[in-house]
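Quick notes on the structure that follows.
For this view, one protein chain was removed and the others were kept in their places.
Labels for the chains are A, B and C, by order of writing; each one numbers its residues from 1.
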C-alpha cells in the first residue's frame, strides 16, 4: 500500500468473480479486509496482535457497499482509502475502487474496539487513535 | 425455505468463520445470495433463467449489514426475509439472522433489473413484480 | 444428510461459480467441509466439540479432487460419501458428486487426529473410530 495516499493496485482474479461474469458482490469485502490489514501494518499494527490480544480487536459492526460499474476478471482497479470517521470506540474506513477514471465500487466498514473477555466496547487504544487521526489528516473525514 | 414466512434454518459451518472464531463478515452475503436464489425458486423463478437471459438479470447495486452479536461455528441461526421495498427497476430484500430470540445480523441487498446488452436498467418484469408484491404482502415493507 | 446411504442433495449456487460459468474448483472442498460436519453430527459428534477441544480436532493433511464434467449454477447434484479409509490417527473420506447418472466430481480428504497442545498426531478417539467403522461398513473402503 502506498503510504502517502493509501492506494493499492489490484487485478480482479477469477476467484473474485461469479457465473454472471462480474465480481461476486461479497468479494469486495474480502479485498477490504486485506486492505485493512495492510493499512494496519503501515501504522505499525497487525491483525496478528489483535488475534493474540496484544491489541484490542476491532470486529466489524457494520458494512456497506455501492456497485456502480460492472467489474470483470482481468480488470485493473485502484483501491484507495477515501475517508475515516473516528468515534470513542468505533471507526469507519471508506474505500473506493476505481476503474480508470471512474469510481466502480465504494465500501464503508465500521469496526469497534472490544474487550474480548467482557464482550464490551472499549476506548480505542491511544496509539491506534493517533494512527487513525494521522490517516484522517491525509484522507479527510466522511460526509 | 418455508413458503409461508420465508424462514430458513442454518447451521454456521467452518467455511463461514475466520481466525477470530466468528463468522467472517462477508460470508453473510454469500448466505444471502443462496437465500435469494431459494426465494426466487419459491416464486417460480430461477437464477439460471437470469444467467441465460430468459429473465432480466438483477445485479446488486447496494448492500449493507449490521452485526449485533458474535456468531460462531455450530451456532444455529434462523434466517428470515423481513421486508421488501419495490421500485420501478430496483428492489431491496431485508433479511434477519436470529440466534435464539435475538437478532444477530441484519442484511439489506438492493438489486436492479437490467438489459445486459444495453447495460441499462429496465422495468421489473411484470410476473416478477407480482412475486415481489405477494412477498411484501406477507413480510411488510422497509422502514 | 440421509443417514442410511450418506447422500445429500445440493443445488449449485452463484457463490460456487466463477466467470468461466462453472463451479470454481476450490468450492467443492468448501462443500466437502459442510458435508463432513453433517456426517459428524449423524454420528453424534460436532465440529464445535473439536474447536472446543472436547474431541480431538482432525485437521486436513491431504486433499484431492477430480473434475469430470462441467457443473453450472442451478445444477442439481447428489453428493454421497463413497468410501472410508481408517488408519491409527488418520482417516480419509471419499465423496462423489453426481449430475444425473454421471459422476461429475470426486473428492478425497484425509484428516488426522492431533493433540493441539503438543501438535502431534494421536490415536483416533475410540467412539470416533467406531463411527468410522460403522460408516465404512455401509460405504465400503477405498481402492
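Here, a residue touches a chain if its C-beta (ideal position, glycine included) is under 8 Å from a C-beta of that chain, and two chains touch if they have at least 3 such contacts.
For clarity, every value in this text was computed on a predicted model and none was experimentally measured.
Which chains here touch the chain that is missing from view?
Contacts of the omitted chain with visible chains: A, B, C.
Based on the whole complex, identify which of C:13, C:27 or C:72 touches the chain you can't see.
Reading the full complex, the residue touching the unseen chain is C:27.
Tell me which stretches of chain B touch the chain missing from the display.
These residues of chain B touch the chain that is not shown: 14-15, 17-22, 24, 26, 72-73.
In the complete complex, the non-displayed chain touches which residues of chain A?
11, 13-15, 21, 30, 33-34, 37, 46-48, 51, 72-74
Give me the chain C residues in contact with the hidden chain, please.
19-20, 22, 24-27, 29-30, 33, 50-51, 57, 59-68, 70, 109, 119
Definition applied: only the chains that are shown with their structure count from here on.
What's the overlap between the neighbours of chain A and those of chain B?
C
Where chain A and chain C touch, do the two copies share over half of their residue numbers, giving same, or under half, giving different?
Same, since over half the interface numbering is common to both chains.
I'd like the Å distance between the centres of chain B and chain C, where a centre is the mean of that chain's Cα atoms.
Taking the average C-alpha coordinate of chain B and of chain C, the gap between them is 28 Å.
Centroid from C-alpha atoms only, then distance chain A to chain C, rounded to Å. What do you get?
Once rounded, the distance between the two centres reads 34 Å.
Taking each residue of chain C in turn, which ones touch at least two of the other chains?
Expected reply: 14-15, 21, 72-73.
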